[in-house]
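As you look at this complex, bear in mind that one protein chain is not there, while each of the others sits in place.
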Amino acid sequence: MGIVAYARKHAAFLAFSAVAMCAPLFIGNKYYLSILAFTATRLMVALGLNLLMGQAGQVSLGHAAFVAIGAYGSAVMTTRWSVNPWLAMLVAALLAAGVAAILGVPTLKLRGHYLAMATLGFGEIVFILLVQLKGLTLGTDGISGIPSLTIGSLDFGRPRAYHWLAWGVALLMLRMSLNLVDSRVGRSLRALDRAEIAALSLGVNTSFRKVQVFVVSAVFASVAGSFYVHYIHYISPDSFSVTFSVVLVTTVVLGGLGNVWGAVWGSIFMLFLPEYLKRFNQDYTNLVFGLMLIVVMIFLPGGLVGLRHVPARLRRRFTPPDALPAEDT
Amino acid sequence: MSFDQFLQYISSGITSGSIYALTALGFTLIYNSTDIINFAQGEFVMLGGLVAISMHEWGAPLPLAFLVAVALVGIVGVIFEQLAIRPLLSAGVLAQIIVTIGASLAIRTVAMLIWGRESLPLPPFSGDSPIVILGASILPQTLWVLGLTLVIVVALQLFYRRTLTGKAVRACSVNPTAARLMGISYSRVVLLSFGLSAAISAAGGVMITPVSFMSYSAGALIGLKGFAACILGGLGNPVGAVAGGLILGILEALTVGFLPFSGSSGYKDGVAFLILLVILFARPQGLFGRRTVEKV
Partner (left out) sequence: MRNRYVALLVLALASLLVLAVTGCGGGTTTTTAAAEGPTTTASGDTGTTTAPASTESTAVAPTGDPIVIGAVLSATGPGSPLGEPERATLKMMETELNNAGGVLGRPVKIVIEDDQTNPKEAVTAVTKLLQQDKAIAVLGSSTSPSTLAIKPITEQAGIPLIALAAANKITEPPIDWTWRAPPRDALAVQKALEYISGVMKLKKIGLLHDENAYGASGAAEIEKRIGDFGLEVVAKESYKTEDTDLTAQLTKIKAANPEVIVVWGTNPGPAVAAKNMKQLGMTQPYVGSHGIANKKFIDLAGAAAEGVIFPAGRLLVPSSFTDPAQKSVVDTFVAAYKEATGQMPPTFAGHAFGGLTLLVNAITKAGSTDAAAVQKALNETRGVATPDGIYNYTTTDHDGLTVDDLTVVKIQNGTWVLAE
């Protein structure tokens, strides 16, 4: 494929990457840079969860735990055992993958939402362990003094350098997700969501595919946790309660299920909206999130990225009901 | 450990377990008619307690406060169903689960705005001098909760088996399409389930408040435990839900008592969720489950 054809095919991705990577050149204010930095790590988690929910039709209610594995894995290994941060990130990601496989294999064989239940329980157990295993995690005191990421003399503790690194990785994950959705695997995953039996009879190994995507989402979350912790330099269990798992699900749902770009818009929206709401009264933040979850599910199942289909939907709504094709939910 | 102590742990377990059981019943009612796991269930418990507290503050006697709380939260359940669940009845379980998560966030926040952030007390229904049975002390309030649980389970069984509406609900849970073909109004069954489920959870909330106080954030943990109890007893089985709740409460109390090291209570909550995982892996239909679990 020629360069022009490639550029045309991936115009959206290339444009978005250009904007994301050039942003620090125009933003001098570290406050905005820090919001963008958190957006990058949120995007990493959201991409994985988006694949799981949108492509495999499964929900994880304990994704905070996978972020915690990455974050605490990096924090503990670098501060206590002086492991190289990059190696620590890799080991933590492998651990997350292993745990995801153990959780996924038995539950994803079953029809229904057993993964949701299992991840909910798993998330709580991880949270309890973070608090109780004081010898390892320092309990509720949290771990401070976590070093920045470096390569040789290149220090990614600086806001701009961190921005490029974190967004570079996030964009890489975005590209991977887009490719996955386009690939044969992606098509078989969507088949799972729509018609499991049909997919099965066509020879798609449904439960294996689901486990695969769950493991990928756990790895994305773990890597995000590692990046987060090398940026914020301090970590405590509070950040990884079930509430955070719910916030993650909200991010993906608001952005839009079934479309990788939903994760992008969801992440951006969920990090900038609270900054905006702050000006009024933050007590309402959760009320707004909750109502938006309901409203989006009912009226806008495609989330923010689904907004572009709204005109068509409206047109259909005003046609006589018996002329309607079946709702494509 | 002496026998007295053992009995005391059992009694502690029953106190916590009875509220898990009532919450689990709420989950069961909704799951049975819709296959939805209602993540806002704990919020109904919380609302029940807080409404009763306000009623009592305004001078209503406890029985009246109880009834008003149950009725009001029942109505909240119905409204919730009408607004959020009804439009999604055919939209797939994932969408429905997410809507209940959204509702739980919204209800919790509204409760915080109304009642503030701090815990609020409610006096016990019949005094707080403990009753000592075989060396284990138990609060009269716990007996109230247990009694209520029993009454509700029996009433539900009668309702499901003896009344036409109850049979309709069961028919819908077995096969909604066939039930509809038989002229049963599925949507009415769902509406009824949400109303009843919210009312039962609210009753539990009122009952437990004199023992443990109530605050806007208390519903989350109770909901999670009730959910674990449901899985333990087998999703969709009312008797299993109650048994699951009591077993879970007692196991938690015994974790504190039996683990030989000091500080073992830190792992008490872990037990609930560990059981949940083990059950999901080893026996997804639960201890008392009858519903078949389909393998893909």
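A and B are the chain letters, set down in written order, and residue numbers restart from 1 in every chain.
Here, contacts are C-beta pairs under 8 Å (C-beta built on N, C-alpha and C of every residue); 3 or more make two chains touch, one makes a residue touch a chain.
Predicted, not measured: the structure shown is a model, and the values here were computed from it.
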Missing-chain contact, candidates B:218, B:232, B:246 or B:274, resolves to B:218
Note that chain B touches the absent chain at residues 1-2, 5, 8-9, 11-13, 15-16, 19, 54, 57-58, 79, 82-84, 86-87, 106, 109-110, 112-119, 121, 128, 130, 137, 139, 208, 211-213, 215, 217-218, 220-222, 252-253, 256-257, 262-266, 268-269
If the hidden chain were put back, which residues of chain A would touch it? 29-31, 34-35, 38, 131-132, 134, 139-142, 144-145, 232-236, 238-239, 274-275, 278-285, 287, 291, 295, 298, 317
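To be clear about the criterion, only the chains that are shown with their structure count from here on.
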Cα centroid separation, chain A vs chain B, in Å, comes to 31
Spell out the part of chain A that touches chain B in their complex, as residue ranges. 53, 57-59, 106-114, 116-118, 120-122, 124-125, 128-129, 131-132, 196, 200, 206-207, 242, 246, 249-250, 253, 257, 283-284, 286-287, 289-294, 297-298, 301, 327, 329
In their complex, what parts of chain B are in touch with chain A? 35, 37, 83-84, 87-88, 90-95, 97-99, 101-110, 112-113, 220, 224, 227-228, 231, 266-267, 269-270, 272-274, 276-277, 280-281, 284, 293-296
